[in-house]
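Worksheet: the structure to be examined is printed underneath.
Here the complex is missing a single protein chain, while all its other protein chains stay put.
And now, subunit A:
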Amino acid sequence: MSIEIANVTKRFGGFVALDDVSVSIPSGQLTALLGPSGGGKSTLLRIIAGLEQADSGRVTIEGLDATNLPPQKRNVGFVFQHYAAFKHLSVRRNVAFGLEIRKRPKDEVRARVDELLALVHLRQFADRLPSQLSGGQRQRMALARALAVEPTVLLLDEPFGALDAKVRKELRDWLRRLHDEVNVTTVFVTHDQEEALEVADEIVVINEGRVEQIGSPDELYDQPANDFVMRFLGPVTQLGQQLVRPHDLQIHTGTADPAAVTGRITRVTRIGFEIRVEVTTADQIVTVTLTRNEFLSLGVQTGDTVQVQVAEQVHIGAAYPQTLGAA
């Protein structure tokens, strides 16, 4: 295990940001810390980097007890949401910063910086100032800067949070490919479950200062440990006392059977290839998502009476006491 976090607690005044958190983050993988804003995930990342001090608990990085080490002795690369570019230095000097601090020979610095700039596709911008780059380019520069010092672990705090949706998606794919190339242990913080599911090898779900679940994207999505994880990772709806994913429900127009619940279609919304059908049963509104073809072959419309049931072999949440509206 590359990063061991043992019983870490952190308070800010009366607010408990992390409550006795223990996590092991595996070497060489891309791990996401996922959770809602204010849940403690950024604080955990900053404690790993040494930018915050834990009130109690220990942090071990590749076998080295880093609990009391200042950030400059931890050999971690840190990438900030708002880039933290050194504004008065050119792109080249930004990337070279860590190597210059380490007093590496000039030739070596130059060669290494050229290599990294090529890796992040910024070679032609080497002599520009950060203010002359777009957000996505600045973040790639920040990534090259963090990688330059050959960090033991690379930590990214909401790295794509300040970028627009299209650039964010591009950089996400690019980060995945970069990680497969460089293979440095990487931890990134995100509140976007789609980002985590798409990019990460492993996801740690953090909420209200606690770890809710640790697992692969498939495990988390298909076998969520609790309702919170189930809700946070994707859309949910309620059928009777069961919490289910809307795409795990089936509609048929046959006669009532004991496994199904009878209801009336009260609304049909089309979102691209997906059709969202709201079925009002005796006591609740159930949301079912179907593909366009499934919906067309059913031949139903608003006002029709249908049977709703859970498709076979899918996970359903534990009984949930209160009635939900459409999720």
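Rule of thumb we're sticking to: contacts are C-beta pairs under 8 Å (C-beta built on N, C-alpha and C of every residue); 3 or more make two chains touch, one makes a residue touch a chain; residues count from 1.
Basically, contacts and distances are computed from a predicted model.
Per its UniProt entry, the chain excluded from the display bears the name "Sulfate ABC transporter permease subunit CysW", taken from "Glycine--tRNA ligase beta subunit", "3-isopropylmalate dehydratase large subunit", "Sulfate ABC transporter permease subunit CysW" or "Sigma-70 family RNA polymerase sigma factor". Considering A:Gly40, A:Gly98 or A:Gly263, the position touching the chain not shown turns out to be A:Gly98 (whole complex).
Touch with the chain that is not drawn comes from one residue among A:Leu18, A:Leu51 or A:Leu171, which is A:Leu51. Residues 49-51, 70-72, 74-78, 80, 82, 84-88, 97-98, 101-102, 131, 142, 145-146, 148-149 of subunit A touch the missing chain (whole complex, contact as defined above).
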